[in-house]
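Excluded from the complex is one protein chain; the other protein chains are retained at their positions.
Up next is chain A:
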Amino acid sequence: MNPYNLKSKAPITVCLLLTVMILTGCWDIRDINHRTLPVVLGISTIEDDQYKVFLKIPEPVEGSMEVKIVSATGETISHAVDVISRNMETSVDLLHVKVIMIERKTAEEGMKDIIAGFMRSREVSSKALVTICDQNMDEFFSKLSESKNLKGTNMFDYFEKNAGWNPEIALTRIWEVYRSIHSYTRDVAIPLIVTGDTTTYEQVGSAVIKNGKMVEQISNDETLLFNAFNDESTHGQIEVLNHASVMIIGNSMNHHTDLTDKQPVLQSRINLKVVVLETRGKTSSDMIKKELSHLLSSRFSSMLANLQESEADILGLGQLYRTKIDRNELKNWRSVYYPNLKSDIQFQIDIQNEGYLRTT
């Protein structure tokens, strides 16, 4: 093999290196301190179909992080962001947006275009979380900016699994919302957030999104079941009964599905491993097991009944029937099959640990 002879090819090498410099357009690159990195992007609609966009921007100020909230309106979201970028001394870069907050009114009207826009532009990571603001967005952000404990990234920390996340909070990414818009058999739940009285935020439940529209609302307890169904860890969850509270430390489930004459039947068995935390009065393990299983099954059936009524399949039960329903028929899952679904859910409770006391 001939070793590369730099001397004879020096002119060509130099030319190639120069073209590399010229062709990349690397002079357009902005350094990190000349970019504004918003963490939260809030979207609401105002009159004339205009979007009002809010950006929550952490700003490093002398050793601490302060937060700035800016807003602008525009025909499209990117135009509104552009307006903000024009008026700011640094350029707005949506790369680090972690949370997208949509006003309830807008979500109810439908957010197909918004989500599709995010998926298309690639400006916002498709892993960003989607939440719904159950409050007027102006009010929400003005309350936030008055709040004392508003620190750099706390909205993001609220949803971080290694920080403030809790199994009662649904975690739904942009791509999941986008998937639900185009899938026949799967919908999503999105957390509903308002500003809290003593805490910065408060979750009032979860919004059920069907085809990009908010159709229903489920409570926090129901969100826990939704998360359990989606295999999101249920660790650390406290379930209050009449006589005791327990912590769920593990769950597993198996389903048996049947489809006879457009009548889907679902038999589910959910195994929960729990730890007893607190008891009131005389309580035995059997009682706890019975009550917990009864409570969860009734809660589950009522949630499912609600969801069936609004034809939104956030649990993804349709996924289980994909092999049983013809592809042409599948698009009718929500309207024909799902409302007819008969379910038999059994909770199997296993008390793993009774704590230091052996009194139950």
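What we mean here is this: a contact is a pair of C-beta atoms (placed from the backbone, for glycine too) under 8 Å apart; a residue touches a chain by one contact, two chains touch by 3 or more; residues count from 1.
To be clear about the criterion, contacts and distances are computed from a predicted model.
*Asks:* Name the absent chain by its UniProt protein name; which of "Tripartite tricarboxylate transporter TctB family protein", "ABC-2 type transport system ATP-binding protein", "GerA spore germination protein" or "Aspartate carbamoyltransferase" is it?
*Replies:* "GerA spore germination protein"
*Asks:* Which of A:68, A:96 or A:213 touches the chain that is not shown?
*Replies:* Hidden-chain contact among the options goes to A:96.
*Asks:* Could you pull out which residues of chain A are in touch with the chain that's been left out?
*Replies:* 1, 3-7, 20-21, 24, 26, 29-33, 35, 37, 39, 58, 60, 65, 93, 95-96, 98, 125, 152-153, 156
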